[in-house]
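Have a look at this one before I ask anything.
We show some of the complex, not the whole, and keep each chain where it was.
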Amino acid sequence: RSREMAKLTQLIDNDVFRAYATYTAIVLLKMMLMSLVTAYFRVTRKAFANPEDTASFGKGENAKKYLRTDPDVERARRGHLNDLENIVPFLGIGLLYALSGPDLSTALLHFRIFTGARIIHTFAYLIPLPQPGRGLSWAVGYAVTISMAYQVLK
Amino acid sequence: RSREMAKLTQLIDNDVFRAYATYTAIVLLKMMLMSLVTAYFRVTRKAFANPEDTASFGKGENAKKYLRTDPDVERARRGHLNDLENIVPFLGIGLLYALSGPDLSTALLHFRIFTGARIIHTFAYLIPLPQPGRGLSWAVGYAVTISMAYQVLK
């Protein structure tokens, strides 16, 4: 048991893997934050998707009018889905990349640029910033993932 | 080859990693079940998204009327998307947490509560249960993932 633990500890003590773990946790927590942003807009804009969510507003037509879409809610949901579409590839390709033995400095560059790009993308989506702000931040994260995939497949 | 295999077997024989593997497989299978639930509602409610899916109902207007949304289909799809939004962070953060060398009992507590919360969330969404049933089950799974992320980043 303790030898196994030591072996695992060695894996997690590997610098590149530690970096992957840190930035993956950050970027996943950022993605999870989108759930709270959506919930905040649903409550403040009174715009819900499920009848049972509006039951506290009364019965019948009085509650039904809050079963609607709202631009801010939909914007947060699109941002969340875009996170899923881009962070899932980072999760998978980043893990394989971290295990492929890259230089620590190169790996950190990839992880940090991706994380920064996704944080900027969220602000660009929610504020919203004029284009090409959001488009560029999306493209930077996308390019970093392609670069890691190239290293994995090589 | 056989020494590598032994090494991998050691990883998979680690108790915490085995627990992660088991609960991850369960929760991903539960998520995959949502595809079947959606398909079931699409077929029984005759509510499809693609013209080619309604071709068996005839041609022209006769088939076109089944290109529609249905409350039960949309409810299953929202449940599926909510699974993706919450199980993807569990997948990534849970793996890093399992590799960070936690106590087996603490790890099991995290994995079991998360899995239970997501199963209850699915029932709460599909039955549906009155709020805050769904909200609470969502929050419990969310809190477990945050707790694991805290251990990883520490």
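Labels A and B are assigned to the chains in the order they are written; within every chain, residues are numbered from 1.
Here is the rule we use: a residue touches a chain if its C-beta (ideal position, glycine included) is under 8 Å from a C-beta of that chain, and two chains touch if they have at least 3 such contacts.
Bear in mind that the values here come from a model prediction, so they are computed numbers and not experimental data.
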Quiz item: Since every chain here shares one sequence and 2 of them are in place, how many copies does the full complex have in this file?
Solution: 3
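Note that only the chains that are shown with their structure count from here on.
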Quiz item: Between chain A and chain B, what is the separation of their C-alpha centroids in Å?
Solution: 17
Practice problem: Flag every residue of chain B that touches chain A in the complex, lowest number first. | Solution: 7, 10-11, 13-15, 17, 74-75, 78, 81, 84-86, 88-89, 91-93, 96, 99-101, 128-131, 134, 142, 145-146, 149, 152-153
Quiz item: Along chain A, where are the residues that touch chain B in the complex?
Solution: 1, 4-5, 7-9, 11-12, 21-22, 24-26, 28-29, 31-32, 34-35, 49-50, 52-53, 55-56, 80-81, 84, 87-88, 91
